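Report on the structure given below.
What you see is the complex with one protein chain gone and the rest in place.
And then subunit A:
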Amino acid sequence: MAAETALTRTPPVQAGEAGAGGRVRRTGPLTPYLFLLPYFVVFATFVLVPAVYGLWISLHDWDYLLPGKPFVGLDNYQALFDSSSAVYSFFWESMSATGIFTLLSVPLLLVVPLLLALLLNRSFKGRTIFRAIYFAPYVLGVAVIGVLWRFLLDPNLGVVNAILGAIGLPGDTPWTTALPWAWVTLVGVTVWWTLGFNAVIYLAGLQDIPRELYEAARIDGGGKWAEFRHVTLPGLRPVLLFVTVNTILVSANMFGQSYLITQGAPGTETRTAIMYIAQVGLSDYKMGSAAAMSYLLTACLLLISLVVFRLFREKDS
């Protein structure tokens, strides 16, 4: 019921309309293709072709700067699992950095925005303004939030440590240069930055839950918690599924925050997978190896997404 409202919001596809006999034929046979053509050319060139081309690259020793690009089969993939290869330890360190970041940030980005959305879901004056304020940082790009927080969290000169010191807390926390603080920083900044995005999606979902369900729950005498568990959460399920999968994917794509705030510090511990892939492929120009890494990461993400879909489906029955 309520769970489906978000999904069925789109109008039904005009079924059976082709069969409405005697209809005026208003398009030439080529017309639809002409409408599609401009987009399709761009789409094929920059999405379809590269998706396949990348696989092809990953099967070669593809050094951008050298003329020969010999076919090496699965060697690039094997190297990622061979502990004696040059890329093995860096690659898995970067994968675990991405993993740590994702594990720490996803729960926060699922729960905190939900609380915020519940707060904003009541009717009160100025609701739109508060929603806009909480969303505002998201409008700024990662480059702006990166250099901004690099400044605010500067261990010696930053205002965050100055404030903490002034109120009697330790004022010399190495936010950007040592573990575990670098993780606290990267996760904290990301939550601050993207919280509003998930909150807005939750809010739209909450508004799709029919009021009557809450009234029914109240008549049944359930408390607020029971109401949340039996009405709100089930009503949000499709939205929760989207937010969960999307947040995992976005977290696994983390790049700019590490690049600008910690620069991988203290050593290379906070260098994420995307950062390492970009470095191998686009700075060192070892594109075959980098492409293989990107497909392996994609495979991991697909697997995780499938697991999440499964979990949500099981709760369904």
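Here is the rule we use: a contact is a pair of C-beta atoms (placed from the backbone, for glycine too) under 8 Å apart; a residue touches a chain by one contact, two chains touch by 3 or more; residues count from 1.
Basically, contacts and distances are computed from a predicted model.
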Assuming one chain is omitted from the figure, identify its UniProt name from "Carbohydrate ABC transporter membrane protein 2 (CUT1 family)", "Acetolactate synthase", "Gas vesicle synthesis protein GvpL/GvpF" or "Multiple sugar transport system permease protein". "Carbohydrate ABC transporter membrane protein 2 (CUT1 family)"
Given the contact definition stated above, which residue among A:90, A:192 or A:228 touches the chain not shown here? A:192
For the chain not shown, which residue from A:99, A:137, A:234 or A:266 touches it across the whole complex? A:137
Contacts of subunit A with the missing chain: which residues? 6-11, 13-14, 18, 24, 26-27, 29, 31-33, 35-36, 38-40, 42-43, 45-51, 53-54, 57, 64, 116, 119, 122-124, 126, 128, 130-137, 139-144, 146-152, 154, 156-157, 159, 162, 165-166, 192, 196-197, 200-201, 203-205, 208, 238-239, 242-243, 246, 249, 252-253, 255-256, 259-260, 274, 277-278, 281-282, 287, 290-291, 294-295, 297-298, 301-302, 305
